[in-house]
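One structure, pasted below without further comment.
A single protein chain has been removed from this complex, and every other one stays in its place.
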Amino acid sequence: MSSDAPAATIDHHFDPTTSTGIPNKKILMWAFLASDCMFFGCLISTHLIYRLHPPPGTLAPRQVFSIELTSFSTFILLMSSLMMALAVNAIQKGNLKSMRWSLLTTIFFGCIFLGCQVYEFRNFVFEKHLTITNSILGSTFFTLTGTHGLHVLVGVIWLTGMLLYSFTGRLTERQAIDVESMGLYWHFVDIVWIVIFTAVYLLEYI
Amino acid sequence: MSASATPAPAQGHELEQSMFWIFVQIAMLLAVITGLELVTVYLPFMKWILVSVLVVLSTVKFMFVIFYFMHLRWDRAFCTIVFFIGLVLAAGTMWALLKLFGADASRPLPVTLAHPPAIAPGIA
Partner (left out) sequence: MEAIAKSDFVPKGEQAAKPLVLWRPMAKAGVLSWLTTVDHKRIGFLYGISGLFFLLVGGVEALLIRVQLAVPNNTFLTSAQYSEMFTMHGTTMIFLVVMPIGAAFFNFVMPLQIGARDVAFPRLNAFSFWTFLVGAIIVNLGWFMKAGAPDAGWVGYTPLTTRTFTPTHAIDMWVMGLQLLGVASIAAALNFIVTIINLRAPGMTMMRLPVFTWMTLFTSFLIILSFPAITIALIELMMDRLFGTNFFEVSNGGLPILWQHLFWIFGHPEVYILILPAMGIISEILPTFSRKPLFGYPIVVFSGASIGLLGFGVWSHHMFTSGLGTVATAAFALMTMAIAVPTGVKIFNWIGTLWGGHLSMRTPMMFALGFLWMFMIGGFSGVMHAAAPADLQQHGSYFIVAHFHYVLIGGSLFALLAGIQYWFPLMFGRRVSEFWGKMSFWLVFIGFNATFFPMHFLGLEGMPRRTYTYDGNMGWNLGNLISSVGAFILAAGVGVYLVTIVYTYFRGARTTRDPWDARTLEWSLQNPVPEYNFRAIPTVHARDGWWYEKRHSAEIEREAGEHAKAEDAHGGIHMPFQSIYPFLASVGILVGAIGTAVVDRADPALYPGFWGPKIAVTLAGGAIMFVSVVLWSLEGCEGYHIHLNDDGSVKGDDARGGYAAGH
């Protein structure tokens, strides 16, 4: 990022102004994600621990879950991850227009995921009678997936902000790291869902 | 400047050209693996086999996302190290917690309080 480097040769994996060559924001994000691993690790553990010895007389998750809906939203989140990766790729080549379309698609997929979650929650509460207070399953399930959903929501807001920002003309290839850090966050939300999908949903069907 | 100030390996640039197709292919692969996972749970095998298969498939998905979508493959090793410190600790903590709560000593007492168990008075 030094001034004499022509724009075309920005190396997005190397920043000469830092001791290690890694951009500051990238280390910040990876360290934060390491921290978030512990965060979700403890939260998922909580859910699984309560699944070890379910109290008698509570609903079994299989009676509640809809694996079709969850598989669909898993697929959607994966695709949003793809679009995010393409957006980062685009801005790193200075292709602002392509980045905007990719970001917009990412936001769209993120919103679909959130919509699915809202639908799922309403369905569980009003039709399956699983609420956050009436059983330990409800408490852990809604807290876990709700916290993940909150992360998605934060991501969607961040993405939207970045998309709007790109129209001010201040977002150039030099600021690719800002998009990339946001992408790291978004992908992390995706991999957390990969774990939740397996540990919370699929395991119940075995 | 502890790390050598040489730019990232040249192959990074060549790869960047074909990045788009790499990403699309990986996304397809991830979708296929998700499909496989879905099929797996309905297969009539022993539980431990199915659980192992699921864990392996999820790990593969996980690794593909972090190494390709999140660029760890093209970044300096330090990013991978930082993240894996957190990942390994989290995994270890989860494992330990599940072991602790799965142990016999952690089994909750039966909740049939209407008829207290016939143990000697004073112990409860």
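Lettered A and B in written order, each chain numbered from 1.
Please note the rule applied: contacts are C-beta pairs under 8 Å (C-beta built on N, C-alpha and C of every residue); 3 or more make two chains touch, one makes a residue touch a chain.
Quantities reported herein were computed from a predicted structural model and do not represent experimental measurements.
For chain A, the residues in touch with the chain missing from this view are 1-3, 15-20, 22, 24, 27-28, 31-32, 34-36, 38-39, 41-43, 46, 49-50, 54-55, 58, 132-133, 135-136, 138-140, 142-143, 147, 161, 165, 168-170, 172, 174. As for the chain not pictured, it touches chain B at residues 1-2, 5, 78, 82, 85-86, 89, 92-93, 96-97, 99-101, 103-106, 108.
The criterion applied here is as follows: only the chains that are shown with their structure count from here on.
Residues 11, 13-14, 16, 19-22, 26-27, 30-31, 33-38, 40-42, 44-45, 48-49, 52-53, 55-56, 67, 71, 74-75, 78-79, 81-82, 84-86, 88-89, 92-93, 180, 183-184, 187-188, 190-191, 194-195, 197-198, 202-203, 205-206 of chain A are the ones touching chain B in the complex. Only residues 1-3, 5, 7-8, 12, 16, 19-20, 23-24, 26-27, 30-31, 34, 37-38, 40-42, 47, 50-51, 54-55, 57-58, 61-62, 65-66, 68-71, 74-76, 78-79, 82-87, 89-91, 93-94, 97-98, 101-102, 107-108, 111 of chain B touch chain A when the two sit together in their complex.
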